[in-house]
Each structure stands twice: as C-alpha cells, then as structure tokens.
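Just below is one structure, and these are the notes that go with it.
Here the complex is missing a single protein chain, while all its other protein chains stay put.
So, subunit A:
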Amino acid sequence: MSIFNIGLSGLNAAQVALSTVAQNVTNVNTPGYHRQRVSQAAQMPSFEGYGFVGRGVEMTAVNRVYNSYLERQLTTATTQDSKLTTQMSYLSQLEDLLGDEHTSLGNSMSDLFKSMQALNSTPDSIPARQSVVNSAQAFAGRVQLVNGRFEELRTGINTQIRSSVSQINAIGKQISEINVQIQSLGQGAAIPNDLMDKRDQLVLDLNRLVKADVTVQSDGRYTVSIGSGQALVASGDHFPLEVVESLDDPQKLEIAYAGSNGTVRIPDRLFEGGSLSGLINSKAEALNRSQADLGRLVIEVADQLNRQSSTGRDLYNQPGGDIFKSLNAFRPLPVGEEIQPPTVPPTFQTLETQMKSYRDAAANFSVVITDPSKLAVGSSLKASLPLDGKLKPTISSVWQSAQGSNGAAIPALPGPIELKYVPDAKPPFTAEGYTVSDAPGVPGGYVLTSDADPSLVVEFKAEGMGEDAATLIISNKALGKDANSGFAVKPEAGGIAAMWAPYGDPVGSVPAAGISMSWDGSAWSVPTGYTVEAANPPENGYRIMNGAGEEVVGFAADPAKLAAGKSFTIGSGPSDFTPSDNSNMLAMVKIQTKKTMSSTPDGISNFNPGDMAGKTTDFQGFFGQLVSFVGNKTNEVKIAAQAQTVSLKETYLARESFSGVNLDEEAANLIRFQQAYQASSKVIQIAQQVFSDLLQMR
C-alpha cells in the first residue's frame, strides 16, 4: 500500500517538476520572467518498530530564482540608461542644429560683416548696399530658423513630459492593483510567482520613466516613491502625478503631486533618473542655455550695430536709423535683481522670466532697414582745414564711435570741437573738455573722449603734421542732400575758416538771400534781427542767432587775421553730402572683432552675467562658446551613455545569469524529470505486480 503511495507521490512530484520546466521553457523570452524551481522533500517517515520507513516525496514550494540585490542594480542601471539615452537624443539634435555648416549662425554672421566690408570699397553703390541688407536679412532668417527649431524641441520635450507622466500614472495604477491581488492571493508563505514577476517588471518599466524607490511591506505589498519620497503607490492606493504650467512661464511645465494635502509642485532637481529626468535636464541644461545665449547674442548684435548706425549719415545725408529691430526692451536683469520700476511688493528677476525675455528677443530679431540707401555708411561729422589757411595738418577722416552697450543713450556732439594741434606734443592734439589719446594700432589715429557722462567719443585720423601750431574745427555736417542745404560764404577766400550746421534744438535756417555781415575790427555787425554770439574761447567759434533765439549757423574765424571792414555774406551753399565717406561703416565693421560679449555664467541658475561682467569675446567667439558648450555637453552625455549601456548590459547579464532560463538546462531537466516520472510509474507498476502476485497465491 505504501509503495503505491510512495510511487504516486513520486509521479506527482515529477509531474509538477515537468510543468515547472515547461513553464520555464515557454517563458524563456518573457520580459521580467524569473526561472522557477520546485522544492521537494521526503515525507515524514512512519515508525514501524524496527525503524522509520519512508513515505515518499512531497512538494514544498515552487520558487522563482530571485536576487533582490541584482534586481535593484538592474533598476538603477535602467533608470540611468533611460535618462542618458533621452538626453542624448535631444542633445544630438541640438548640436546638429548649431554645428552644421549649412545652418550655422557663425557663417551667416561672417557673411554679414563681409558684405559690410565689401561696401567700404564702394560706399555709394546701391548693389553693394543692397548686398548688406540682404546679408542682414539672411542672418536674421538663420536666427529665426535656429530659434524655430529650439521652439520645436521645446514643444517636443513638453509633449513627451506630458505623455511620460500619464504613463507613470498608468503604471502606478497597475502596481497598486497587483498589490491588492497579491495580498488576496497570498496563502501563508506561498506567493504567486508570475504576479510578482509582473509587478517587478512594472517597477522596471516605471524606472525607465522616472527613478522610483520600492519598499517591500511585511505583507508583500510594494510602496513606490519618487522624487524625495513622494509616494506614488502605497499598498493598494495610487497617487497620480499632474503636469502643471509654471507660474512664471506657461511654456515651462512642472510636475505636481496630488497628495492628501493638495497639489504640491515637485522641484525639477528632485528627478534623478529615467526619461522624465532626461527630458527635464535636456531642457534645463542645454536647450535653455542655447536659446538664452542666442537671445543674448542677437540683442547685442542689434544694439551694437544700431548704435553705430545712429551716429552716421545715410545716402540721403540724414542720420542713420536702426538696421535691426531694437531688442533692448527684452534685456533681462541677472537673476535676483529687482525689476525696475519698483513695484509693491518688489518683483525680482527669476530664471524663468529671464528665459522668457531671451526667447522673446530671439523670436523678435528682424531687419528693419529696407531701403539700402538708408544704411548709415558715412560719418555725421566733418573737420575743417586749419584756421590759418595752411594745409597742415589735415584730418583725413572723422567719425563718432558709439560706446557702451545695453542701449545706453549715445550723446550727440554738443557743439563744434576746437582741436588744437601742438607740434611735438604727445599726443599732438588737445581739445578743451576732451581727453585726447592715441588710437591703439592706428598710425595717425586719435580718440577724443569728452569729460561729460555719458561720454562722447569721436575718432579721427590726422595727416601731414606740420611744424606750426594750428587749430581745426570738428563739427556736424549740414543735413540734407539738396544743393542748398549747406552753407557758403562770399567772398570765398579769406576770413571764415569753417561753418557748421546749428547744434541743439530748435534751430533756424539761413534765409535764401543770405546773411550779410562785416567785421569792424572789434565786433561783428549783422542785419537787424540777428545776433552773433561768441563761443568760448571767442577767437574761433561764433553762432549766429535769429530773432526767435534759434541758432542759424555756426562759423569759425580768427579776428587777428581779419582786416577791419571786411565783409562777408553767409548764404545757402552746397550741402555737406559726401557719398564716398565710409568712416561710419569702417567703425561698424570693427564691431565684428570688438569684445562685446561676456561669457554666460553657469547657464543653470543665471543666463545673464550683468553689465559689470568683463566683455571677453566678440560675437563669433561667443557663438563658438555656445557650440563648444553644446558639444561638450553632448560629448559628456555620449560618453556617460556609452558607459551606462555597458553597465546596463553587465547588470542585465548578471541577472540573466542568475534568474534567466537556460534552455539546455531545461532540456536536461525535462529528461531528468521524465526519467523520474518513468521510474515512479515503474514503482507503481511493480507495486501492482507485487499485489497481483499476492492475489494469485490464493
């Protein structure tokens, strides 16, 4: 009787073992499946007086081969790998955009300055001017193209953030449901292996999206938390995440947690792994910095070129206007500074509002000049010959240089500058109210800086320095191109050395008949209704004022050289229009290599180094820094991702090696348990035979 039972228990055990092998074989490719093993033990023997007789085999458990240490390693490797892969996919798009020759901003910026340089050979050529306008438009177009791609990447990231969060919620819900099932199915020590596998696989899937920590409760249920401990799943409950718009910038998405105490925003930095963190990081570390730098670059390009343009004269002999739309209104402050004008309570610049300003600036970058004649190629200043009538020295070009940045006002020339040439002095010029210095690297070039604040900077080149002291006058050109907008004096020779258009506002004009005046040896006599005011010092500058107190014209004369009774007529004359004057454009081209930009701070907590930061590089160099930054970032992530792939492979292999199904092993087990089954069958057969033999003996 016991042989039967023993055989039967063996048959049963072999069958269970065979089923488990079959389960292993069929699930060889099931993700998250752990191979299962049957545990069996000899049954409690029965005491028969002479000793204990075995009672067969019994099944103790069906277990999965599971190592929680290996599982945790795999989860960590997966979550890191997923983060880096996501980052890599956005970074490579970003670097292709910035690094590609055909879309590179660097080339189109060089082209703009190249066309400006070409214009210097033929300042009044409309085709050459048109080419500058076209290059400016091409540059603005390229900026819009790049910025448009930035925006697409941003939208793409936002869409992915939303879908990741809904996936996270779906997985969280499933885990909480399995928690409940496991609890209800669990019978003492026995656990439903395949359900556990399914739950562990869900945890792994969840980690692909966001780094999640699992705590196993005593009843076998999982508590899953993310971030700094926000529970996503606790026992049978699931707390979904939400995507909310940032209060400062609706384009920026934040993850919020709907806990029992209402909605709590989870700071971005708390997300450490998974594709969600990859998305957040790509945006925060690379995309934001790239777009902010682009914004800062175009604000400065527009400002610098517009400022120099405003000091020049166009082909209509009118003051130059803006080339690019002014973006100064978008200039943000460094993070943490109070926004002006002050409000109650005070508002401070945040990273988000700063980012928004730069994005708006980049989106608004455009060319406003359409008429190529309006390019301010010429200078608005002119210089007279020495007052003594000698031709030494002469000023071969003179222009105003727009200094400063950040849209600070450019002062206008307040009146004619009286420039004294002092032979053998160093520098050989002086001017009252101005500091004269040598222009670095320009032989014969000098810089006049006014003592006022903001200071006015005039640069000039002088030639033919003679041995005699001389006085020259630098003044504004008379506006306008028509023949009579300038001034003429008759008789031409002798007496009046220079004339200039009135400064200040309002100004009057010279009547068509002209103004007759004479020098009586000590004073000027002018027609009724006009007065002559001496400038300070009086020997060189005079202003003729009309009855309304408006300045009509300024002139310079040296009374010591005038004979008493000498009379002149100041009338309308040829304008000061100089089509071949390119000194303002020469100054504009120099902006290309001028140090106008300061490096971006850390790019994570602040994008604007502020006005006090030293200007360390030119436009192109700044763009190079951006490309290099994106390249470095990509390279860093690429290397980390490669390392992480290897690490993931190794941990995966380690888990496979421990928990994975080996088909050969299973095949061997199949044969082994088949043999056991056959053997147990034989035991029963023999038991039957013994029993039958016993019956036949009767």
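The working rule: a residue touches a chain if its C-beta (ideal position, glycine included) is under 8 Å from a C-beta of that chain, and two chains touch if they have at least 3 such contacts; residues count from 1.
Simple rule for what comes next: contacts and distances are computed from a predicted model.
Student: Given the options "Flagellar hook-associated protein 3", "ABC transporter substrate-binding protein", "PTS system, ascorbate-specific IIB component" or "Fe-S cluster assembly ATPase SufC", say which is the protein name UniProt records for the missing chain.
Tutor: The missing chain's protein name, per its UniProt entry, is "Flagellar hook-associated protein 3".
Student: Can you say which of A:60, A:228 or A:635 touches the chain missing from this structure?
Tutor: Going through A:60, A:228 or A:635 one by one, A:635 is the residue touching the chain not shown.
Student: So one chain is hidden, and I want to know which residue out of A:58, A:111, A:285 or A:438 touches that hidden chain in the complete assembly.
Tutor: Residue touching the chain left out of view: A:111.
Student: Taking the entire complex into account, which one of A:620, A:644 or A:680 touches the absent chain?
Tutor: A:620
Student: Mind listing the subunit A residues that contact the chain we can't see here?
Tutor: On the subunit A side, contact with the omitted chain comes from 28-29, 35, 91-92, 95-96, 98-100, 104, 106-107, 109-111, 113-114, 117-118, 120-125, 378, 382-383, 385, 389-392, 394-398, 441-442, 461, 464, 492-494, 574, 576-583, 586, 589, 592-593, 620-621, 623-625, 627-635, 638, 645-646, 649, 652-653, 656-664, 667-668, 670-671.
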